[in-house]
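Here's a slice of the assembly, chains where they normally sit.
In this document, chain identifiers A, B, C and D correspond to the written order of the chains, with residue numbering beginning at 1 in each.
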Amino acid sequence: MQLSGRNQLQGKITSVNLGAVMANIKIEVTEPNVITAVITKESAEKLGLAEGDDVTAIIKSTEVIIGK
Amino acid sequence: MQLSGRNQLQGKITSVNLGAVMANIKIEVTEPNVITAVITKESAEKLGLAEGDDVTAIIKSTEVIIGK
Amino acid sequence: MQLSGRNQLQGKITSVNLGAVMANIKIEVTEPNVITAVITKESAEKLGLAEGDDVTAIIKSTEVIIGK
Amino acid sequence: MQLSGRNQLQGKITSVNLGAVMANIKIEVTEPNVITAVITKESAEKLGLAEGDDVTAIIKSTEVIIGK
């Protein structure tokens, strides 16, 4: 499946922090850039996310703010 | 001003494409990664965005989807 | 690739309306429900979206508002 | 009040899971489709969301990603 989300950054998970409802996932995309993703705990568990996993961070272009 | 948005990627604008209401901006963050941002044409003009500008792409962590 | 986005609705495209920067896509997910997606024109063209295509509408759970 | 959010799916709540700050709500919109919404715990309590409630899941069209 191809996705319309223009931004798809490959990376490796460096930490998974589960709360009651949400989970905070750190993904190293290119040294030294780290992407923080907050997803449901449910998704983190269904995908079995763990440190060292190769994943893709997908970001729709309408969600990006530009600072200059 | 510091921002709560966890993901702040430095880069350089490689193209600006203006529509009637929206604008599509390409930002090279680290070769070969390019971030696509869609912002209002109004913002693109107020910030005077142009090819070669050094900018920051800011993405709130709740907006990131993970693919595995 | 599995996605963390909890909401993935299968459907068929019923119309594609391209603007200069954005595109409005109608997806019939289950009769009579139609999902409207606004994506970049660029994505619509890269995925070659056309009437009759079988697609999936993916929606992150943090993007849903509840009315009661 | 009419809303600009194009996607408004009627459904019934099948589960409410409260965390400290956020709440995960499952809404059966059309069998067998279930929408997952993550909203603040505060909203879940102010609206008194409970299993069996008839609700509407509202999704702005810019939040939808298309997979093909």
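To be clear about the criterion, a contact is a pair of C-beta atoms (placed from the backbone, for glycine too) under 8 Å apart; a residue touches a chain by one contact, two chains touch by 3 or more.
The structure displayed is predicted, hence computed values, not measured ones.
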| item | value |
| --- | --- |
| Size of the entire homomeric complex in copies, 4 being in place | 6 |
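In this section, only the chains that are shown with their structure count from here on.
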| item | value |
| --- | --- |
| Geometric centre distance via CA averages, subunit D-subunit B, whole Å | 29 |
| Centre distance in Å when subunit A and subunit B are each reduced to the mean of their C-alpha atoms | 18 |
| Separation of mean Cα positions, subunit D and subunit A [Å, integer] | 22 |
| Multi-partner residues of subunit C (at least 2 other chains) | 1-6, 37-40, 42-43, 47, 56, 58, 60-62 |
| Subunit C residues within the subunit B interface of the complex | 1-5, 19-22, 40, 42, 58, 60, 62 |
| Residues of subunit B defined as touching subunit C within the complex | 17-24, 36, 38, 62-63, 65-68 |
| Touching residues (chain side subunit A, partner subunit B) in the complex | 3, 5-9, 24-25, 27, 29-30, 33, 35-39, 43, 47-49, 53-68 |
